[in-house]
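Missing here: one protein chain of the complex. Every other protein chain is in place.
By letter and in written order, the chains are A and B; residue numbering begins at 1 in each of them.
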Amino acid sequence: MSAHSAHAEAHGHAPGAPVLVTHHHVSTVAILTKVFLTLVILTIITVGVSQVDFGSANMVIAMLVAAVKAALVMTFFMHLRYDTAINNIFILSSFAFLALLFVFTLTDFSTRKAVNPIHAKRAPIAEPDTHYLWKTPRTKEHKHE
Amino acid sequence: MTTYVPVAETEARQEPGAPHYLNVTHGFRSWALTLDHKRIGLMYLIGTVASFLIGGLLALLIRVHLWKPEGAIFDPELYNQVFTLHGVFMVFFFIIPAIPAALGNFVLPMMLGAKDVALPRLNLASFYLWLCGLVLATIAIIFGGVDTGWTFYTPYSIQTPTAVIWMGLGIFMVGFSSIFTGLNFVVTTHKLRAPGLTWFRMPLFIWAVYSTSLLQILATPVLGITLLLLVFERVYGIGIFDPKMGGDPVLFQHFFWFYSHPAVYIMILPAMGVISEVISVHCRKPVFGYRMVAFSSLAIAVISFLVWGHHMFTSGQSEWAMMAFSFLTFFVGIPSAIKEFNWVATVWQGSVALTTPMLYALVFLIIFAIGGLTGIFLATLSVNIHLHMTYYVVAHFHYVMMGSTAIAFFAGVHHWWPKMFGVMYSEAWAKLSCLLIFVGFNLTFLPQFIMGSQGQIRRYATYLERWTPYHQASTVGAVILGVGFAIMVAYLLHSLLGVRKARRNEWGGVTLEWDSPSPPPLENFERPPVVTREVYDYSVLNPKS
Partner (left out) sequence: MHTPQEAGGHGAGHDAHHHGVVVPAPPGFVPHVVAHHFDTAEAEFSADKLAMWLFLATEVLLFGGLFAAYFYYHGVYPETFKVGGHQLNWRLGALNTLILLFSSYTMAMGVRAAQLSQKALMQKMLGITVLCGLGFLVVKYFEYAAKVSHGLVPARWFSDHDHVMAGVENGHLFFNFYWTMTAIHGLHVLIGMLLILWVMKGGAKGRFYGGYYLPVDLVGLYWHLVDLIWIFLFPLLYLVP
């Protein structure tokens, strides 16, 4: 049975005829297998790269490889490639809005110690002793009650 | 299939005994297990209004307590709990679900010409999630209340002996209820529009609720994980937000406001949608600049994700981040102003009918203008430092949340009441109550702007002698406000006796919900609607002119 005739049935050209094959896209076994094998190779690459010290580039590489793996899973296993535009837009925009959370939060963190130069010209700013609370060692007697 | 022509049927009243969604089935189970969006909307209406009355009663108690500088009723610990509960009930149990879940559930599928929302079972499940959240919040009150303020800032929320865990879980559930409602509305809007109802023929209420739903879907999960981490923090002490264990409380504030600033627009956007509908119908004019108003809803939704740090100007956030947040915050003013100007332009030269819903809409226009403009001062970094944690902030957000969103909610309730129940309320009492609410509201909160700008700090159980006149004026206003709402409850309940039956198209609206009997039948329409005209085309009502 060809995909085309199934398509016709689902649209009611032959009402009452059983729908044996969906008229949606059906992935081939070959493509699913290829994607799985690629994912395995990428996992090996992730582990391999982590054993070599590239400094701060390690994080970038690890995340890039993970992003490629995620993209493969979404595109082929989750069928996004054959899905509607609107479904693509929604799931991708969730990553975009998540990026906003990352960008603003990490901007705050990474510029926390930067002093506005306008202030710096007028008066030296004393090192505040109340912030950077994480410099305080954890105390054993701390309780949550 | 017939084309939608409401003219002939504007006057028709529902036949006595004709089956509609209220009388088609009977008994507790027929309501508890209903999948009908109208019944679910009605249950939300009852639930949210009950929460509003609880929150309102707490507000009255707060105002009465503040009659005297040393405080009239509570000791300070109890006072902290009372204002916390007031905030939690009003924000999470009333304002956020009120317009989308109560009015939206009823109206949105009808406006789209659909038989129901896309996922009726999920709709019922969201209602029960909301109810479970309410139960957990009640348990929290029994187990010692909560005294952190509605924002649950760490580290205090980790240390306080009050029932933060129960309340946190309750709000977690309410949050997911809100997510599922939003998800349902987005799918319904995409997939169940009547034939001919293109995106730019959709009423503006749909645009507003659609934008709100996007916010609910994209922002609320972050609140969910934040509250979950807070619960873990208290149960296990994971230390992520606890400075004693190396955590950073400012991160909690980031997470909290990543949700809670967009949540401000989850509250106001549907209100704006209601106002667009009410003004158009009661002025007999299409909304001026329809597309701009529609797009400004989406613009507000997107911009609202870029500004949350303006709640954290005194938190120790980095100066660069603060400058960025302050700068970006001003942009929210643009789409909001577009809406305000377009509404005013709609009223201009319209044939204004001063009905109760229209009066509420006019109140909204005034109060929202004040609420929006006073926000500009708070967005300004340097001024914010002065005004932070003062009554100025309290007054500002009450002008937006209570004076705008709640007022728009009541505009919507009065607008769709005849459609929901097939009865009309007494317009005379309704107008009196609207007047009292307008006067009472301004008397309550205008003095708070003044004393706040002079440095009166918020959230304290006592105050200095010099603020007495302001506080007492505010308390008098709150009592007037309370009387106004009491009258409203009375005449609305009285109207249900059915003394005055409502017409099919009580106000002469041209959106699809008026093309259905009042109250509507189970699947909303007698015949599947087909849309052939542009939105808000009132020429259909009086074809001769």
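List of remarks:
One rule holds for everything that comes next: a contact is a pair of C-beta atoms (placed from the backbone, for glycine too) under 8 Å apart; a residue touches a chain by one contact, two chains touch by 3 or more.
Because the structure is a prediction, the values reported are computed rather than measured.
Every shown chain that the unseen chain touches in the whole complex is listed here: A, B. Here the missing chain is touched by one residue of B:220, B:296, B:433 or B:448, and it is B:220.
With the whole complex as reference, residues 6, 9-12, 15-22, 24, 26-27, 29, 32-33, 35-36, 39-40, 43, 46-47, 50, 56, 58-59, 61-63, 65-66, 69-70, 73-74, 76-78, 83-84, 86-87, 90-91, 93-95, 97-98, 101-102, 105-106, 109-110, 134-135, 137-138, 144 of chain A touch the missing chain. Looking at chain B, the residues touching the absent chain are 24-25, 30, 34-36, 114-116, 118-120, 122, 179, 183-184, 186-188, 190-192, 217-222, 224-226, 228-229, 232, 236-240, 245-248, 251, 255, 522-523.
Following the convention adopted for this analysis, only the chains that are shown with their structure count from here on.
Rounded to whole angstrom units, the spacing between the C-alpha centres of chain A and chain B is 33. Every residue of chain A that touches chain B in the complex is listed here, in rising order: 86, 93-94, 97, 100-101, 104-105, 107-116, 131, 133-134, 136, 138-139, 142, 144-145.
Listed in rising order, the residues of chain B touching chain A in the complex are 158-159, 161, 190, 218-219, 222, 234, 237, 239, 243-251, 254-255, 258, 305-306, 308-309, 316-321, 324-325.
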